[in-house]
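Every protein chain except one is present and positioned as in the full complex.
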Amino acid sequence: MMLFETTHLTYRYDRLTAVEDLSISIREGSRVALVGANGSGKSTLLRILDGLYFGQEGAVRFRGEELTEERFADDAFAFSFRRQVGLVFQNADVQLFNPTVFDEVAFGPLQLRWPKSEVRERVHEALERFGIAHLKDRVPHRLSGGEQKRVALASVLVLDPAVLLLDEPTAALDPRSQSQMIDLLVEWGGGAKSVITATHNLADLEDIADRCLVLDGGRVVAEGAPAEILRDRELLERTNLVHAHRHRHRSGEAHSHPHIHSGDVERGD
Amino acid sequence: MKLLDGHGGFLERTIEGMHAGLERAVAAEHSAAGGGLLQRLDARVKVVGLLSLILAAALATRLWVIAAVFALAVVLAVLSRVPLRVLAARAWIGALAFTGAIAVPALFLTPGVALYRLPGLHWTVTAQGLTTASYLLLRVITAATLALLLEFTTPWVQVLKALRVFRIPVVFVAILGMASRYILLLLETAHEMFESRKSRSVGALEGAERRRMAVGSAGVLLSRTFQLSGDVYLAMQARGFRGEVHLLDDFAMKRLDWLALAGFAALAAAAVWAGR
Partner (left out) sequence: MHIPDGYLSPATCAVLYTGAAPFWYVALRRVRKALHTRLVPLISLFAAFSFVIMMFNLPLPGGTTGHAVGIGLAAVVLGPWAAMLAVSIAIVIQALFFGDGGITAIGANCFNMAIAGALVAYAVYRILAGRAAIGSARRVMAAGLAGYVAINVSALLAAIEFGIQPLLYRDATGAPLYCPYPLSVAIPAMMLGHLTIAGFAELTVSAGVVAFLQRSDPSLLKTTAGRGAALAEPAAGRAMRPLWAGLGALLLLTPLGILATGSAWGEWMARDFSNPAVQHEIAATSFQQAAPLRAPEGLARLSQIWTAPFARYAPPYIRSAAFGYLLSAMFGAGLIVLACLTVGRLFGRKEPAT
């Protein structure tokens, strides 16, 4: 049985088709990267996999069970699913909606109706594990980008899900926080956990995934191991993951050649 | 009602106002983390205690009782490391300026025993006018001081959770918490919008243009608000939210808390009795 399986999945909103006729399958215990430029449909796909959006056509199955709005109306199913699958949003302002860090990490367990004493214990544990115990009474607004991401991770991983969905985990982070983030993910991901990451940051691919699905215009256009994908310059250019642009070297010479952006920090030569 | 101060354009004043709001939030948070007397108490004791003192000052029909409650408030402030200049700047000056302006005509307009006649003009200050102006001013600064004390000695989230003591439904506490979390974000967004518009406008703008700019910013902010609320809704669902609100608080009454509660109750009761 596959972890996730989509068959001819199509999702539209307003007049846009975000995901088109998508049929993919993801195994248990795998580390997959959904690679694509902005607007390629990868964020939407993550949300569909997390049972937040429901496609107009086609189907999504999680461990054999179809994910539909009716299914999620059932409390038992919903709680069980939310416990097993966690999603970390790209924007910290959206992910961190509670007034303090402690409340944020406690939110998930409280929603799943764990007894309050157990909630307190687990929250303190998670805060320690992610090195944010000293921030527990802080307001999320005034934390640094790296701290916010750690709180976001803690608030999802406190539930100990089997599957972690990540939307652009290293976006808007400085290089040091980025590498800390990757380390955290790699460490957590070892074992029977599944991680699906949506990203356009090619520099991290080899660390965070064993398999890549390249998306463009809501469709899968390529599939393979990170090394393979990174070698395919033509594909990367076609799907807007790298681009050729003009720049000027210190020597005064100006030319253009394709290069990769690392996160949001440009590094030219 | 806000006093219009005449200098600076509307952009500057809006930016200033927002900046002041943000800065006040930071100052309050910082002070609430300090080591003074009130900071050590359970939030519920503070909410009930300080509010009952505000109520006592509101009920009093004798000036000296209100003054006594005010003095008590100042003492509590000092003991909680909220310096007088902070009280003055944040609670007294604004309140006195505004209420002072409102109270002055009452000196002359209130019917009663004449006390003093202004030379030149035919206006008489009456004893009742003086009394009534004093009531107003004293009550206003007493309440403002006590409210500021609550704000500056208790983290905002704890004040909210303590409100449950008054049987306020959990959903309101949750909404208050989330709203205040996003106020800071929206204030900053609006602040940035205005700063960037200010830097882009060369020279003074015409009235209608300025109105359009203000209104346009409000419109953009509104769209952003709705978008954010939609996304936050998804994020809440992703963590298992099904409509039920749950709160977890860390409240536990210690000996000091019971003592303080008894103290507040006694003082408030005494003030109500003496002021009736």
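A and B are the chain letters, set down in written order, and residue numbers restart from 1 in every chain.
We adopt the following convention: contacts are C-beta pairs under 8 Å (C-beta built on N, C-alpha and C of every residue); 3 or more make two chains touch, one makes a residue touch a chain.
On a predicted model such as this, the values are computed, not experimentally measured, just so you know.
In the full complex, the chain left out of view touches B. Of the candidate positions B:Ala190, B:Ala238 or B:Leu261, contact with the unshown chain belongs to B:Ala190.
Listed for subunit B, the residues touching the missing chain in the whole complex are 1-2, 4, 9-11, 13-14, 17-18, 21, 24-25, 28, 51, 54-55, 58-59, 61-62, 90-91, 95, 98-99, 103, 105-106, 109-112, 127-129, 131-133, 135-136, 138-140, 142-144, 147-148, 150-151, 156, 159, 169, 171-172, 174-176, 178-180, 182-183, 185-187, 190, 207, 210-212, 214-219, 221-223, 225-226, 228-230, 232-233, 236-237, 241-243, 245.
Note that in this section only the chains that are shown with their structure count from here on.
Chain centres here are Cα averages; for subunit A and subunit B they lie 41 Å apart. Subunit B contributes residues 26, 29, 155-157, 160, 177-178, 180-182, 184-185, 188, 228, 231-232, 234-242, 244, 246-248 to its touches with subunit A in the complex. Listing the residues of subunit A that touch subunit B in their complex gives 47, 50, 52, 75, 78-79, 82-83, 86-87, 89, 91, 93-95, 97-100, 103, 106-108, 110-113, 116, 119-120, 137, 139-142, 155-156, 159.
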